[in-house]
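One chain of protein is taken out of this complex; the other chains stay put.
What follows is chain A.
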């Protein structure tokens, strides 16, 4: 347990330095003049000109050598200071806190929804492998996983909002606004988790310990509860860790489509405007989130599966 946590803490530190260095190098090597990009981000394309870019260059010291700028960033990082957005002038921490909250809200609802939808359907499909329901679920999951989230989102807006008028099409506010973007993400996640749950269920139900449970006279429901659920949960939850990549990638697309003020959306805009501190801060937070969530997945598996505790 202690080893597990300390390993993740070490990993977090490495991620922070790597993400910082990589984003820094990548932004510097992107084509185009940074001062003009930042000026375009600030003042809009109608007002960006040589004079505006010059002012930006002077104000931000963009002429300094790259290595000095990077050393500055490392020093600020060591003091837990993420700097100030080059476009809005607001501290990066403030912007990220505002946007991260919205993204986390979206991601959590999406994961919960996918957990409600995916595994139960997978288990039901596993009752009669190759049956009609199993085959229908197979087609649906392949379809949902192969469609880009952008298309799923558009279809959901079109069906549930424009035609049925049940939910707002886009924007951000109460719980009603969360349903469509979260569902867009959840459907893709559920498609995978239902497959994992189905396969795990089939394996578990064919295993000797499960058959022994039935043989010794436990009713099927009781057998499933005592010997099935935990064993199925381990691969489903482990795989959730892998799917976080899909979730983080999806957040970028879904936030833009639904005009949702999240961190993925902020990252895209920061890259376009060459807002280096925002890119570094956002990438850092996303990288750390990845470590933390994977750590949580480890921890949950650790608690569910007693065999790991012995090992």
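Quick note on the criterion: a residue touches a chain if its C-beta (ideal position, glycine included) is under 8 Å from a C-beta of that chain, and two chains touch if they have at least 3 such contacts; residues count from 1.
Rule of thumb we're sticking to: contacts and distances are computed from a predicted model.
Looking at the choices "Peptide/nickel transport system substrate-binding protein", "Cytochrome P450", "Acyl-CoA dehydrogenase" or "Molybdopterin synthase catalytic subunit", the name in the UniProt record of the chain not drawn here is "Peptide/nickel transport system substrate-binding protein". Considering the whole complex, the residue from A:61, A:171, A:219 or A:306 that touches the absent chain is A:171.
Checked against the full complex, the candidates A:43, A:70, A:138 or A:246 give a single residue touching the omitted chain, namely A:43. Chain A residues in contact with the hidden partner, per the touch definition given at the top, are 31-33, 36-53, 55, 87-90, 95, 98, 154, 157-158, 161-162, 165, 168-172, 256-261, 265-266, 269, 272.
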